[in-house]
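Take this structure first; my questions come after.
Every protein chain but one is kept in place in this view of the complex.
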Amino acid sequence: MSTDGKPVVNSVRRARRRRSHGNGALHAFFQNGKAIVGFSIFSVFVLVGVFAWLLAPYDPASTNFPPSLGPSWAHWLGTTNTGQDIFSQFIWGTQTSLIVGVGAAVVSTLIGFIVGVYGGYKGGIADSILNAFSNIFLVMPGLALLILIESYVKNTTPIVNGLIIALTGWAWGARVFRSVAMSLASRDFIVAARLSGAGTLRIMFAEILPNMTSQIAGNLIYSCLGAIMAEAGLAYLGFENIASNSWGTILFWAQNGGAMLNGAWWWFVPPGMAIALVGTSLALMNFGIDQITNPRLRVQKSQVRGVRKTDTVQAGGTRDV
Amino acid sequence: MRYFLNRLGFLLLSIWAALTLNFVLPRLMPGNPAEIMLGKFQGRMPPQALKAFEIQFGFSNKPMIIQYFQYLGSMLTGHWGLSYTYYPTSVQTIISNSLPWTLGLLGIIWLLSVTVGTFTGIFIAWKRGGVLDSIAPIITMFFQAIPQFWLALVLLYVFGFTLNWFPMAHSYGDNVTVGWNFAFISSVIYYATLPAVVIFLGSVSGWIIGMRNNMMMTLGEDYVVFAEAKGVSTRRLIFSYAARNALLPQITSIAIALSTIIGGQILIEQVFSYQGIGFQLTNAVSGEDYPLIQGMFLIIAVTTLLINFVVDMVYGRLDPRIRRRGATS
Partner (left out) sequence: MSDQQPVLELVDLSVAYQTSSGLVNAVNDVNLTIFREEIVGLVGESGSGKSTMAYAIMRLLKGDAFITKGTIRVMGQDVYAMSVKELRQFRWDQMAMVFQSAMSALNPVMTVETQILDTILAHRKEWSRDKALARACELLDLVRIDRKALKSYPHELSGGMRQRVVIAIAITLNPGFVIMDEPTTALDVVVQRSILDQIREIQRQEKFAVLFISHDFSLVAEMASKVAIMYAGRLVEMTDSTTLSLGQTHHPYTEGLLRAIPHLTADKIIIEGIPGTPPNLVNLPTGCAFHPRCPKVIPICKTERPLTSTYENGMVECHLFSRDKEAQPIGN
């Protein structure tokens, strides 16, 4: 690597090509049937969450209805043992769960990105420390740690829970980002940027970030799923402000209101189904991203652009034709 | 050897981190909630036990650093304190009563699920393109998206409440005597069936799909094609050449999945009121039993870290590159 013009020109060209990979990936994502289905399901939930105030027929906290009703036209999912409308709770719960999921995903991905990329790019002692740190967080039993924290921070709102989930759940992302950053750090365009005087932060966000869009997207999806599950779990165990509205709190009240013993399946089935559906939609989108990041999983008849490609795909190797 | 020392070092480091977390958290929180507990304890506890409690939760005027070493000392010498809920039972006694249930249920089912999943994955990759191959990813996706504890609720509702095939809670019937007798053991198995099914269903498909994907990749590697060309039998090709290499990333994911598995276990124990570590932890939090909370968290963390260490050792045995060169992380 030298400072003369040539490698810089090369690197700029390469950097451009790498960047366009981002758009190509987006394109490829929407070429994938599974990804489209996942995206559509997820969008429906987002719409329900956004328009919860319009869609929910009643105030979810109101106890003005006869208790323990089965499903009817007035109460699609019946009422709780304290006379609350379950369907309204469910609609508002959608909003809460999505905010927690997406919020926690963004925060944890950001932390993971900073820790992972800084270490991977800088290397040396900073990397050793950050890496040991993320490895420790990676192997700590997540839910047990959350419960421990919850035992000191009482009656948390879903938002606070989301934040705690993010603060304890960034390690996996950091690991992925670190390895990508390490391989990028020696690339021409990064070296060129450094030589031209760009600061570390600039390189991290302007040069490295655009080259790991698919990993970031994958991590967002993965963390979102994890956060929704964790929040539901915490709420179900009763470690969330029980006046809040989330799918997890519905399950908590169903458990404590004797839904199981009264055969009121309409109380506890819908929230779990919703989590499963959101989870499936995220997994489907992740599938689409996986196909972009890891072409070897693309078996046969997918978008094959030429013979060389086919050979690579079917043989899994890199031999030429 | 270097690899062994490296992993051992990490094990000690992470255990130290868990201990430190336990020390820092109560001191970090504004209006230490453990103080409430202290009030409940006063007058009920011998002064000695009270003192131990103070050391553990930081009601002391001593400098932080002294408190820290006192705390580490009492943890390492096995003075984990007394439970408030089960006063005057020590935290260790509760742990030794509940840990076998968790480890027994989780350990057996989990090993079963990894083994079944791995072999099924090998089989699917070998018969690639079969019916299983096309439905497996969808089933996996479904089971990975369902919250395990909710699956537990549904199964409990269907098979416990509606059909009445299995008991609704606890780990053995009231009418059996605890011990190595047939009635007790069969009762334990009967009570463990539903939780076991949930753990198995929740995890097996992930192992199947993971192994399938790894196998697909190794089957395309040159060394597998080379081995096929040189006439190695299909059996040896699949197991010694492809599967052995495909297993390596699979083992790495065991370590990563561990935290999720343990989390799932905590919730499942709550659903089935199964008297393991997770159930105790949840109840301890509801009862604000701080010594027990800390003890439960520690034992869960230490167990997880130890399993991780064992997995690392197995990995080292299987991959000569790591065994002889030492690890990088």
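Here the chain labels run A and B in written order, and each chain numbers its own residues starting at 1.
Note that in this section a residue touches a chain if its C-beta (ideal position, glycine included) is under 8 Å from a C-beta of that chain, and two chains touch if they have at least 3 such contacts.
Just so we're clear, the structure is a prediction, and the values are computed from it rather than from any experiment.
Of the listed positions B:I139, B:V302 or B:L318, the one in contact with the omitted chain in the full complex is B:L318.
Think of the hidden chain as still there; on subunit B it touches residues 220-233, 236, 240-241, 244-245, 248, 318-321, 324-325.
Note that in this section only the chains that are shown with their structure count from here on.
Taken in their complex, subunit A has these residues touching subunit B: 131-132, 135-136, 138-145, 147-154, 172, 225, 229-230, 232-233, 236-239, 251, 255, 260-261, 263, 265, 268-269, 271-272, 275-280, 282-284, 287, 296-297, 299, 314-317, 319.
Residues 10, 13-14, 17-18, 21-22, 25-26, 28-29, 32-33, 128-129, 137, 141-142, 144-147, 149-151, 153-154, 156-157, 161-162, 168, 213, 216-217, 219-222, 225, 255-256, 258-260, 262-264, 266-267, 270, 278, 281-282, 284-286, 288, 290, 293-294, 296-297, 300-301, 304-305, 308, 329 of subunit B touch subunit A in their complex.
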